[in-house]
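For this depiction, one protein chain was excluded, whereas all remaining protein chains were kept in their positions.
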Amino acid sequence: MEKPLATLRSATGVPTGRLAVWWLLASEVVIFGGLLGAYLMFRLGHPEWANAAAVTNTWIGATNTFVLLTSSFTAVLAHQAAEKGDGVKAANYLFMTIGGALLFLIIKSFEWYYEISHGYTITANGFWSFYYTAAGIHAAHVIAGAIIMGFIAVAARKGKELQRVELVGIYWHFVDVVWIFLFPLLYIAK
Amino acid sequence: MSEHTEHPTTATGQDAHDGEHHTNYFKIYVTLLVLLVISILGPEIGILWVTLVTAFGIAFVKAYLVIQNFMHLRPEKVIVKWMLASSLLLMGIYFFGVAPDVMKHEGRNWVNMAAMAVVERGIPLDGEHAEEDEHADDGESPGEGEEAAVVAETPFNAAQAYGTVCASCHGAAGGGDGPAGASTTPPPADFTSADFWAATNDERMFQVIKNGGASQGLSPMMAGWGVLYDDDDIRQIIEHLKTFRP
Amino acid sequence: MAQAATEIHHEAHGHDAHAHHGPQGILKYIWSTDHKMIAMQYLFTGMFMGIVGGFMAYVFRMQLAFPGVSVPLFGVVSPGEYNALVTNHGSIMIFWVAMPVLIAAFGNYLIPLMIGADDMVFPRINRLSFQIFLVSVLMILASLFVSGGGFGGAWTSYPPLSAQSQYNLTSIGATMWLIAVALEFVAFLLGGINFIVTLMNARAPGMKAYDIPVVAWMIVIASILFMLSVGPLIAGAIMLLFDQTIGTGFFDPARGGDPILWQHLFWFFGHPEVYVVLLPAVGIVIDIVATFARKKLFGYKIMIFTAVATGVLSFFVWAHHQFIAGIDPRMANIFTVTTLLISVPIAELLFVMIATLYGGNIKLNTPMLWALSFIAEFLIGGVTGIFLGASGADIYLHDTYFVLAHFHYTFFPIAIIGTFAGFTYWFPKMFGKMMDDRLGKIHFWGTIIPFNMIFIPLFVLGLGGQHRRIYNFQNFPELAAMQPFRVLATVSLIIMLLFQLVFFWNCIKSWRGGAKAGRNPWKANTLEWTTESPPPHGNWPRDAMPRVYRGPYEYSVPGREDDYWPQNLPS
Partner (left out) sequence: MLERLVQQASSYAADIDGLILLVLVLVGFWFLLAEGMFFWLIWKFRERPGGRSEYITGKEKHLKRWISIPHALVLVCDVFIIIASVRVWYDVKQHLPQADETIRVTGQQWAWVFTHPGPDGDLDTPDDIQTVDDLYVEVDKTYHFQLESRDVLHSFSVPVFRLKQDAVPGRRITGWFRPTVTGTFDIQCAEICGIGHGVMAGRIHVQDAGTMAQWVTANSSTAAQ
């Protein structure tokens, strides 16, 4: 499809795609903000949740933080390569980022399997409800990001639409930032 | 569906960052990892304020580093910063508007007794529990899992169902004298009256319970419960009603 | 309904299809990415849902006026059905009529045309947005026919009633209602990002921020409000969905949850939502008033700033919907102050609109009548809001018919009057034909007079202590005596609904046999009037896109022969 002229204009000086991603993130901030704000209120009002939080495994959470930080690092390297016009290198870095996403999801599913099989299900109590809901919405974002990155990496390998490498990168870093806050909220604070 | 390269202002979309490329991404990455290690080790000390600072203070520092250096917010137009700042500010308003009702359990002229009871009941600290495998095998939930188990697995109990959904109108003893029935016209059926049983049969009762009173030309206030109970459950309820029969 | 939209559009300008390379045949309409086609899809879907919502209003008003009778075309209304009808009437009118028509339809149609662009910046996301919206429409309609019936817990959907099926008895209907609303939010988030970015980035060369027509500004401000307020409710909807389906206890007090949390999440979105639909309607009215008064706006910047101020303040007032709902009484004082402060920018906005008439040469044709009636009627809705914002008075008036009449005096001008104003004003542009002015005026008076006759009695009933959502007032001795007011409201409603037939007749008649409109029938300044009617795909030839030299409201400039001065004319 031919691109409309409208898409090529940039009255603000921020490229259209990047502006849209920033707006998307602003709307994501309020979605996660609403959920985590509610969690924080309940957590501060229910000291007994500390006993439930004690069950979560900080080391698994830390490993996942490490995985996501690393994937963020490769995403920014992909952006750097795309800026230099090196589509193949950008694509390779993106595939590494996707690998990070998959590793994150695999660790997560083992963690959840262990917890669910020990009876800590989403209905067990308020803490676990928030735990699975918040991490689940975050994981949905990880999955969506990995799929989008796959498409962009395939195009970038052919040298097409390189600016999209940066756009998906910004989104990916946001997913990382959400986890940076989920980690202390769900794992460290006991 | 994004910028074409032939357009001068948008070019590849990275023009705005030219000259900003000297950020050493690797250095930032290493810094982030060091901060991660500190945030894990901090709480191990066990002092509350150290935990708070290392866990949440460092989260903010890490987020700041990622946003400024990886997402390149630093060289971005000021309007983008305003957008993000206002969405964060709104979350602050939301928190302070809601917290007095939800976070606190009592206030001027009200107490949240249910929340207090939940705090009081507490959650058993079963760190070892999680290690024990026999509980995992029989699928039973430890501690607060009980309610979940009730929702999912309890076999149907007609007497209990009668108590929860029927008794408020038909009365605990089936006399049609439950509190909610007092204001309905016509009044709820009285299962202790012989006339009631003379005028009905199993099939009719089944239809009324499943599809509501209106389906048999009776009071529309008798709701249909087919959504909640399957046919077997309803037959069990009818059997339970027969225990009221004079 | 999208079908009807596409067919009308097909006939209207079937011959310029050669201009684009998109899908052909019927797919061209269903799969089109053209902003005008998507606008039509939204417009006609919204109008169809308006008919559904109107029919619901007819059924439950009949039940209230003549309790227990068999309503023609429906039958006897049971209490459960009554609750489902009022719930879905409210949800449909706000989420599936006001939002798609005012924001999505007019936004899609007008923003690219008014800023001199050939399309939205993301045409395929735009199409995706409509498709998600269509799924939500089918979902809400289907939810009325599932086992157990449609959801009956009011459009606010307060738990525990909405969360637990043993209380609401509509386990399937409630879940489908919730999913439909959530999908609708997603559709409008995608659409909203598109509107905002289009206005920010895709303006014609020379068009500065204060050269943008007010209606485009308003739709974009509304989209921003929507985006920033809906987040917590999306999170809340997921939590409520889990409560309903897998048995979590987010809103169940017995398990540590809190029903008050949902109220906050809902109204944190719900109050800005009022302004989300208000602002586009205000924008439409302002554009029409300027055109037919042949006047420059009295303070263009004041209007934009008051709209922004209203939007910002609307985030600070939400708990006035919960004064007596169990929030801490001390918090109510804060929210009373913020709520009453919001009257300041809104009053300013209305004053400026009225002042624009001063010194004009006012032509009273159908679109202008609709626009002026918006101001007159919305004023009633605005001032009655003060009673409810004052916490002390709200103790008595909360959840009475006074509230109901108040917000119908705001939402009716917004969703119905605003839509008719915009539709009659841009009809020549959309279909290339003029509308019949005489039929238009009959329809106008046949709508406005019964409208007031419906809701003025409801103010009286509300002051008399009659509460909402009660299916039969004969159970309350003090209220039973006020039956004549209920009958009056119902009869007026039926008259108003019948007069809508005039509108549909007028549409069909004008579309088939109306006079040709030409490019600029109203002699207006904004860019959409500089292209053909209806505009071809791409709006303007790709090598002759408009350039902008001045603001949109330069009417009756001294020293010029014409009393208008299009934005794209070099001086």
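Note that the chains take the letters A, B and C in the order they are written out, and that residue 1 is the start of every chain.
Everything that follows uses one rule, which is that contacts are C-beta pairs under 8 Å (C-beta built on N, C-alpha and C of every residue); 3 or more make two chains touch, one makes a residue touch a chain.
On a predicted model such as this, the values are computed, not experimentally measured, just so you know.
J.: List the neighbours, among the chains on screen, of the chain that has been left out.
T.: If we consider the entire complex, the absent chain touches B, C.
J.: Out of C:Val71, C:Leu340 or C:Ile442, point to the residue that touches the absent chain in the complete complex.
T.: C:Leu340
J.: Which of C:Gly173, C:Pro259 or C:Pro367 touches the chain that is not shown?
T.: C:Pro259
J.: Tell me which residue among C:Pro100, C:Gly116, C:Pro160 or C:Pro367 touches the hidden chain in the full complex.
T.: Of the candidates C:Pro100, C:Gly116, C:Pro160 or C:Pro367, C:Pro160 is in touch with the missing chain.
J.: Kindly state which of the options C:Leu357, C:Leu439 or C:Ile456 is in contact with the chain not pictured.
T.: Residue touching the absent chain, from the options given: C:Leu357.
J.: If the hidden chain were put back, which of C:Ser223, C:Ser391 or C:Thr424 would touch it?
T.: C:Ser391
J.: Taking the full complex into account, what residues of chain B touch the chain not shown?
T.: Listed in rising order, the touching residues are 108-115, 168, 179-185, 221, 223.
J.: When the complex is taken as a whole, what residues of chain C touch the one chain not shown?
T.: Considering the whole complex, chain C reaches the absent chain at 78-80, 82-83, 152-154, 158, 160-161, 167-169, 253-254, 258-260, 293-300, 302, 324-326, 329-330, 332-333, 336-337, 340-341, 343-344, 347-348, 350-352, 354-355, 357-364, 372, 375-376, 379-380, 383, 386-387, 390-393, 395-400, 460, 463-465, 467-472, 475-479, 555-558, 563.
Assume only the chains that are shown with their structure count from here on.
J.: Please state whether A-B or B-C has more C-beta contact pairs across its interface.
T.: A-B
J.: Measure off the straight-line distance from the CA centroid of chain A to the CA centroid of chain B, and report it in whole Å.
T.: For chain A versus chain B, the centre distance works out to 23 Å.
J.: Distance between chain B and chain C based on Cα centroids, please, to the nearest Å.
T.: 31
J.: Among the residues of chain A, which ones contact at least 2 other chains?
T.: 7, 9-10, 12, 14, 16, 19, 23, 26-27, 29-30, 33-34, 37-38, 41-42, 46, 123, 125-126
J.: Can you tell me which residues of chain B touch two or more of the remaining chains?
T.: 1, 79, 86-87, 90, 94, 98, 102, 104, 115, 118, 147-148, 151-152, in rising order.
J.: Flag every residue of chain A that touches chain B in the complex, lowest number first.
T.: Touch list, chain A to chain B: 3, 7-10, 12-19, 22-23, 25-27, 29-30, 33-34, 37-38, 40-42, 44-49, 51-52, 54-55, 58-59, 62, 65-66, 69-70, 72-73, 75-77, 80, 82-83, 117-121, 123-127, 161-164, 166-167, 169-170, 173-174, 176-177, 180-181, 183-184, 188-190.
J.: Given the complex with chain C, which residues does chain B contribute to the contact?
T.: Interface residues on the chain B side: 1, 79, 86-87, 90, 93-94, 97-98, 100-102, 104, 107-110, 112, 114-115, 118, 147-148, 151-152, 164-165, 183, 212, 214, 220-221, 223-228.
J.: So in the complex, which bits of chain C are touching chain B?
T.: 76, 78-80, 122-125, 147-148, 165-166, 169-172, 200, 228-229, 231-232, 247, 249, 253-256, 258, 260-261, 264, 268, 315-316, 318-319, 326-331, 475
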